[in-house]
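As structure tokens, the structure follows; a few thoughts come after it.
Excluded from the complex is one protein chain; the other protein chains are retained at their positions.
Our next item is chain A:
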Amino acid sequence: MNMFRRLKVTMGAALAVGLASTLAVHADEQFFPLQSYRVGPYAAGGTGFFGGFIDYLNLINIRDGGVNGVKVTWDEGETQYEVERGVEVYERLKSRPGTAAWNPLSVGIAYAMIDRITKDRVPLITINHGRTDSTDGRVFPYVFPLLLNPYSETSGMVNYLASREGGRDKLKGKKIVVLYHGSPYGKETIPIYKLLADKYGFSLEQIEVPHPGNEQQSQWLSIRRAKPDYVVLRGWGVMNPVALKTAQKVGFPADHIIGNVWSNSEEDVIPAGDAAKGYIAITTQASGAEYPVLQQVIKAVYGANKGNLDDKKRIGSVYHNLGIVNGILNVEAIRTAQAKFGKRTLTGDEVRWGFEHLQLDPARVEALGAKGLFHSINVTWDNHEGDGRVTFQQWDGSKWKVVSDWIAPDWAFLRPIIEKSSTAYAKEHGIKIRASGEDPVSQ
């Protein structure tokens, strides 16, 4: 063999190996584009959530070698929680092969992505937030407000108050004030609180706090005058600690303030200091690092110096655990889809199918090492929330302590309201409503 021929063969072989390895990398990877926010006003929540999500993906790679051998990969784009930056990151990362799902943890960014992800056929996960009517998978095939939508949250909170009073009938005659953030997010539950007040006979006052909520003297003086039995805090960011501090100023007891799912983190109570002691908030995932899955993350991921949180004290915090649970749900959706489509890189549409068949009962949750961390989920093609249960935690001045059982929202009451809204959306946008899970998704 002359020198040229030898060179050609060697180069050809090298090219073939390189090409094969490149193809193999793509064949064995499932990609998560992350629109994270690690700087800016909401960085505390962003670092916790995306840290937890990445920690769980790392655990899957380190402990299991991926999902059935398919490695999970990710790339981050900084959004600072701003919608335009979120869309920019979407456009930049959307063409990466093997994209599994989008998880922006931002109502604004999620809203801006609905049309885009539907066109691109990739799931959008809005765990614990997002449009309530996107629960209806008949109209929103690619959007998944997993575990809890805002209406379920409202119903769960009212059910908790009923349990504190000794039954739903005991709510009659009680007075509840809802203190809400002056934004579309804050206002979303106004009608459902009214409906629940009519249903159970409690009197209701809903008071707006203008964004950002760093001044609430007048609202809390009005609350003091109204003398409610409970105040529901539907806050965000700085509004939460200021609410707790101002409540203390007007002498309203913290243990009669019940926070919603975006008023339930350490970041909401620590700045309030002693004023937050006794405050109670709803959650879909308990905090703490005692759960086996968290212990595995500590051992396998942080033990290998691959942990995502700079401050290890934040492991097991509310946002970190939300990220862990979000990781579990995403990975299990891929596993579910792989059982149907094969153990390989899946398309976005195939992952959507996985989410639409994501059923984790308490036994499976326990097998995943998450017993007590979250209850269960049962997503179907038309119910994209998945009937998540909620629990309530009380802040003791240094940590959250669970103070209730797992509580189910009143889904039967909520579903017709959700369908009314989603049907109107479908009509307005010319969307064909799916009649079954096998119904192909129209564009």
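The rule we apply is simple: a contact is a pair of C-beta atoms (placed from the backbone, for glycine too) under 8 Å apart; a residue touches a chain by one contact, two chains touch by 3 or more; residues count from 1.
Going forward, contacts and distances are computed from a predicted model.
From the set "proton-translocating NAD(P)(+) transhydrogenase", "Branched-chain amino acid ABC transporter permease", "Magnesium chelatase family protein" or "Chemotaxis protein CheW", the protein name that UniProt assigns to the chain left out of the figure is "Branched-chain amino acid ABC transporter permease". Residue A:Pro241 is the one among A:Gly156, A:Pro241, A:Gly307 or A:Pro409 that touches the chain not shown. From the options A:Val83, A:Ala112, A:Ile207 or A:Ala408, the residue with contact to the chain not on display is A:Ile207. Mapped onto chain A, contacts with the missing chain fall at residues 38-44, 46-47, 182, 207-212, 214-215, 217-219, 221-222, 224-225, 237-238, 241-242, 245, 248-251, 267, 270-273, 275, 310-311.
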